[in-house]
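What you see is the complex with one protein chain gone and the rest in place.
Let's look at chain A:
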Amino acid sequence: MNTKQIHKFVNRYLEATDCSIIEKSPAHFTVKLSPNADRELTNRPYYWSFVDRVGAEPETMTFLFVTDKEKYESGLQTDPDPAKPEAPDSQASAADAALVRSFGFINSSVNAPRVPRQDVYFGSQRLEQLFGAAKSHGSFVYLFQESDKRGGSPFSSTPYTAWLGVNIKVEFACDRKREEIHSFGVSLVTGYCTDHFHDRLLEIRLTPRLPANIHVAKNGISYAKAQAIIEQALERKLKAYDYTWAGDAASRLQEELDRIDTYYKTLLQHATDENKPAIQEQYEQRQAETRWQYEPRVTASAINCGVFHLEGID
């Protein structure tokens, strides 16, 4: 993700969670979080449990998210706006840091709310948290395609098909790892299964509300059947892959196990009876570690999924 993509990502997250953006540029956002986003991002479980119990009006936090550090800081230098809360003067900040250590945090200006600055870059903990927040509230959806056919006869009804869609992450791992993402959709009417389903969804407009003048065709298969179809499709696809890497990993594993065998068998031969149990234990521990390290495995897990009602009968 480059800074532009991150900026867009942050923007869409803040809008989707109803945060109020106080100020923004292509390099930053100053934003007062919505209660939902605050719960998700500020790690203040005690505060929120207090608000929930007492029923108090929550005071959410305000942040300065900097998505493009260089651009933001060069903007600061050209823009002599004294209201900006941060002045990266090393001397002053060192002194502040020292004061914070002995007295705790001190608000530099008592009236202004504290606006902590956070740099959001790929790999930063804040972005990682935004990723997690998106996932925790973007996992299960139930949506309808918005019809493009406006002004059609109010008496005609468009047929819709319900699809089970799921995005799957597949991990290929041994002592190393790579990943793939697959997206399957199965028509609950016919059982037809398609690949790249997510891309298809991105091309249309979706809404949680049931549109007017449509009817959803009767499901021909159960959800469980649809799920089984997806698993079979995935399995069929994966079976066709090249597993040289796994073969290599397995032979590395065997090589390592052989080496351990030779070492410990000699050691056991020469050990006194007293020492044997300890050596045997270490031997087994090393074997277990080596399997853990090298054993090739493929795992599939869902990123998110949903039921999508799309135009037409497929």
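Odds and ends about this structure:
Quick note on the criterion: a contact is a pair of C-beta atoms (placed from the backbone, for glycine too) under 8 Å apart; a residue touches a chain by one contact, two chains touch by 3 or more; residues count from 1.
Here is the rule we go by: contacts and distances are computed from a predicted model.
In the listed set "Urease accessory protein UreF", "ABC transporter permease subunit", "CO or xanthine dehydrogenase, Mo-binding subunit" or "ATP-dependent helicase", the entry agreeing with the UniProt name of the missing subunit chain is "ATP-dependent helicase". Touch with the chain omitted from the figure is made, among A:Arg53, A:Lys218 or A:Lys239, by A:Lys239.
Here the missing chain is touched by one residue of A:Leu64, A:Ala249 or A:Leu310, and it is A:Ala249.
Where chain A meets the omitted chain, the residues involved are 1, 5, 9, 12-13, 15-17, 69, 90-92, 94-95, 97-98, 101-102, 121-125, 130-131, 134-135, 137-143, 166-167, 169, 171, 173, 175-181, 198, 202, 206-208, 223-224, 227-228, 231-232, 234-235, 238-239, 241, 243, 245-247, 249-250, 252, 256, 259-260, 262-264, 266-267, 282, 285-286, 289, 292-294, 296-307.
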